[in-house]
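Dropping the structure in here first, questions after.
Only one protein chain is missing; all other protein chains are in place.
Labels run A, B and C following the written order; every chain starts at residue 1.
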Amino acid sequence: MKDTIYKKILRRKNLVVGIIITLAVVFMAIFAPLMSPYHPIDDADLMVSDQPPSIEFLFGTDEQGRDILSRVIYGARVSLSIGLLSQAMNTVIGVVLGLLAGFMGKWWDDIIMGLTNIMLSIPSLVFALAIMALLGPGLINVFLALGFTNWAYTCRITRSQVLSSQELNFVKAAQALGYGKIRIMFTQILPNIVGPILVIGTLGVAGAILIEAGLSFLGLGTQPPTPSWGGMLATAREQLFTSPWISIFPGLAIFITVLGLNLLGDGWRDYMDPRISRQ
Amino acid sequence: MLAYTVRRLLQFIPTIIGISLIMFCLLNVLPGNAALMAGGKRELSPELIEKMKKDWGLDKPLYVRYLIYMKDLAHGDLGQSFLRQEKVNDLLASRIWPTLRLAVSAMVIALTIGIPLGFFSALRQGTWGDSASMIVAVSGVAMPQFWLGLLLMLLFSAKMNWFPTSGYGDGDFIHLVLPAITLGLGSMALLARTTRAAVLEVLEEDFIRTARSKGLSRFLINRRHVFQNTLVLILTTAGLQFGSLIGQTVIVEKLFSWPGLGSLLVDSIFLRDIPVVQGGILMIILAFLIVNLVVDLLYCVIDPRIKYQ
Amino acid sequence: MKKFCMYLLTAILMTGLMSSDVFAANSGGTFKFCLPYGGQVFGLDPHKSTRTQDNIVELNIFRSLYQWDATTNKPVLALADKVVISGEDKVYTYSIKQNVKFHNGRNLTVDDIIWSYERIMSKELASPAAVDIRIIKGAKELEQGKVKTISGLKKIDAYTLEITLSNPVDPSYNLYKVSTAILPKEEVEKKGAAFTTNPVGCGPFMFEKWVKGSEVTLKKFPDYYEKGLPYLDKVVFKIMGEGAARDIAFKAKELDATIVGANQYLPYKKDPKISKNMIEVAEMYTRLMVFNLDDKNFADKRVRQAINYAINSKLIIEKYLKGKAFPTVSFLPTTSPAFDSTQKGYEYNLEKAKALMKEAGYEDGFSFEVLCTTSKSYGVGVIEAVIPFLKKINIEIKPQLVEGAVLAERARSGDFQALTWSLDSGPDPLDALSRFHMDNPRTSRNYPGYKNAEFSGLIDKAAKERDYAAKIELLKKADAMLKEDAPLWFFNYNKAIIAYHPWVHGIQSVAPEMMYQDLSKIWVDAK
Partner (left out) sequence: MNHDDVLLNVRGLKTYFYTLDGIAKAVDGMSFYLDKGETLAIVGESGCGKSITALSIMGLVPQPAGKIVNGKIYLNNDDILEYPESKMQDIRGDKIAMIFQEPMTSLNPLMTVGSQISEMILRHRRVTKKESWERSVSMLEKVQIPSPGRRAKDYPHQLSGGMRQRVMIAIALSCNPQILIADEPTTALDVTIQAQILDLMLRLKQDYETSILMITHDLGVVAEVAQRIIVMYAGKIIEEGNVFSIFENPRHPYTKALLKSIPKFGNRTEHGREPLQEITGIVPNLYKLGSGCSFCPRCKEAMDICKIKDVGLTDLGNGHRVRCLLCKSKREE
């Protein structure tokens, strides 16, 4: 049976590609100090600024004379942590609010769903922009801004899962047996929403990396010299035509990572969906 | 249906009040103020700065400002721009059309590429063609938008000289092309994915088997039975996408110097021209709500099972 | 005969040479220029405009009493033929040109000037020019609402104006600004708030249309008072905040001329075609790091000097800014009349820096946070480049990226350790240096909180000095003292460059702001 699970995953080429890319990026993030030839911030030397790719600097150097390869490798840490932490925040907020709305009902439900609708109708980029303007640029602030803006879908899914599960016989039985809400929450509801939340989470991590890039473009992302891919891209955009390597490599890094995460999330959803995985 | 529309429109009110409260609080506690930005490159004299702040009522307590704002809002007045010598209403009115043009063109691009791509992918499910077209689709969302825009600029205006790099021109078509593509590609990808999933779902339906048992050609089945039934799902996604599209104009308009709501909004945030920001956000949200209402109403047209009372 | 021929030849040559300027100038054509400072034009009422971007356009629609002369690098009379100074240098009597017409066809008279200045001082307007008109006697009283008219403005006849100043200062530096432009009363009153989107002036170009956020178009005003000007039929200002976009647009010939960004400078200079047609000037903005002198780390002059010695500013200019800046001497830029060419700026001298740090007892260094914006030439990138230099004298410098609005606020409140910014350093050297006067608090632009009685004494003296040369000498001294005291890290003077296509003629180096081009004298070859 284990064999067929592997086989089923392997059958989905996109899922396989997604898994490989994601693992590679995670690996890069974890072992950044071992993999990068230079330090991403301290090894700056203006004498070698704007060098095109060479043996010494595989990806070239930026305008500060820093090795781009090292910055891209370290950037995986920054960008992934932005994605993961902010998405973790979103998930926690979404699940907690969803559970509250579903279980408490009444005006709890009204208020939380009202808030969810408001959140869904404010474009997350605009909201994140406003929060960043309040907090100022910086890594921690990016976590916060992105972590507060993208929980609405998770909240909705959790809530609908709670509501539909309350109709299920086993939950009714559990309630009849006098199980507390918390126990039902952990035994019946959370296991059911893990799948969809992981899918949303994967796509959310990808989305957060992109939004951070957008915020950096507007000057409200992580602050230099922290090597985030979005930030590197934003500073290098003026030099796109004169020193293209400075922006091409972080751009590719974002592209490949987001592509990988998307393929992973999509593939996973397909995999979980019994309707599509029938064949 | 009319009653439903009216009810939905009434439901806008609490949403808008909620949003305006959140945004008002958020925006009015931002550090810095418009008077400091009034000079641009130049520094202004302290007394002028103080005078401006007073003229704009920035010396009043927050709740007073909120009450004034809400009172004006109730009359449909979004106030006076701090820095631009214009009413916010007029300012926004002149910016809506460019943004709408851009967003609608982007949506058209997204729909005309995304839906066929999704169809293609679904009908060849599991093949290399499927994988390839999905990777193409996902690529659309995987690029930071400003990066994509710059690459397009580099390729199509700097190298090929086909399109102007930026600006609005006389509102002609040629200025619209690159920004619309940049904006539309992300939504295209999401639409392609939704379409694919929807088509796969519909293909499994019993009535498709019925249609085939009638001896209808695949083409006719796809066109008549599959497409129509996927439309509800596609439309829902398109509606939501339109909302986020309008949000993304913030970046695309800035990059292409497009004189729309998005660039106005960004600039005004940085300049702390708070009335403009509030008005702009309200506008964007209103557009989102209206588009989604229209989508809901369109369901009625497409799906006879849906009836609104 | 031979001699005569020689004379004739010389005469022909002379006329030929002269005519190359006058007759070869080609009338007609459209000039496409950029508006590079952000994505917007806010309004075109010069009395209300606070922003450079708006001024670039207004400059060509309106005229003020004086205007900037790029060749002599100072303000000269514009709307007046001559001025007579009397009454202990406080009374200026102007003979206003009689052929100045507004775009609506009406002649400009002294009444318009008086009305315009009074409008600027009116309580409701909050005009950035109020500070300039305030030098006129009685202007303050109008501002406070005590009187209805400015007592220092007197109409002798329709074309003779007498201005009485409250102090003997040169009004040209105040009254050349476009924010003191003369407006036609009837148009302003008729249009009301709409004047800002449909302005009428007496400048060389008339307003044609404004596509919000995208471009502003002006057309030739045929009745402009300077004969034969302007050459151009039409001017299009394209709003392009992004440097990369301007670069592409310029190369695609969508712009006839463009301001060159740091990233374009080097490639443009290497490009044999473009490099021929570039004009550079040291703009009157000084880029620097402001030390908060209330911070104990910066209390010691030697620490501040050490920082100036420790940073290789020239290398940063060359490598990071790609040479698109001039190294500093002190605060006043090379284009300032009070620039002292005998002075030398801080050189890169690590040993000296280390020694100074040791002397000051900061051998082990310290760390500080510096506020910065995203600006390329005086923002976070500069600080990134500075990090390794200061590390060598054990100073850890931490950039704190903030928005412009936040930086401006914190600069005024003193809520910072250091910040990096670009400060106005001209055109009037007295005004430029006055900001560091000890009487000025941070809210009055003395951001470091610099308090030096000797320096302030020099400034006061210079302000009172009637002799121009003596005044300049005093200011040179003050500037040198500022350098020595180093309340700032002097980084660079902006090198503003305009690149233009070969068919464009007449671009000038305008030191106060390179983009303040008087387009009336620019002409393009017929295509």
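In this section, a residue touches a chain if its C-beta (ideal position, glycine included) is under 8 Å from a C-beta of that chain, and two chains touch if they have at least 3 such contacts.
Remember, predicted model here, so these are calculated numbers, not experimental data.
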Touching residue (missing chain; options B:58, B:177 or B:216): B:216
Options B:47, B:77 or B:303, residue touching the unrepresented chain: B:303
Residue numbers in subunit B that touch the chain omitted from display: 126, 205-207, 209-217, 224-225, 228-229, 302-305
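Here, only the chains that are shown with their structure count from here on.
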Category of the chain touch graph - line, ring, star, complete, other: complete
Approximate Å spacing (C-alpha centroids) for the pair subunit A, subunit C: 46
Distance from subunit C to subunit B - Cα centre to Cα centre, in angstrom: 39
Subunit B residues counted as touching two or more neighbouring chains: 30-31, 150, 154, 158, 254-255, 266, 270
Multi-chain contact sites of subunit A, meaning residues that touch two or more partners: 133, 136, 219, 237, 240-241
Footprint of subunit A on subunit C - complex, ascending: 243-244, 247-248, 261-264, 266-267, 312, 315-316, 319-320, 373-374, 376, 380-381, 384-385, 387-388, 399-403, 406
Subunit A residues touching subunit C - in the complex, by the definition given at the top: 41-42, 44-47, 49-50, 63-65, 133, 136-138, 219-220, 223-225, 235, 237-242
For the subunit B and subunit A complex, residues of the former touching the latter: 14-15, 18-19, 22-23, 26-27, 29-31, 125-126, 128, 131, 134-135, 138-139, 141-147, 150, 154, 158, 193, 197, 200-201, 204, 240, 243-244, 246-248, 250-251, 254-255, 265-266, 269-270, 277, 281, 284-285, 288-289, 292
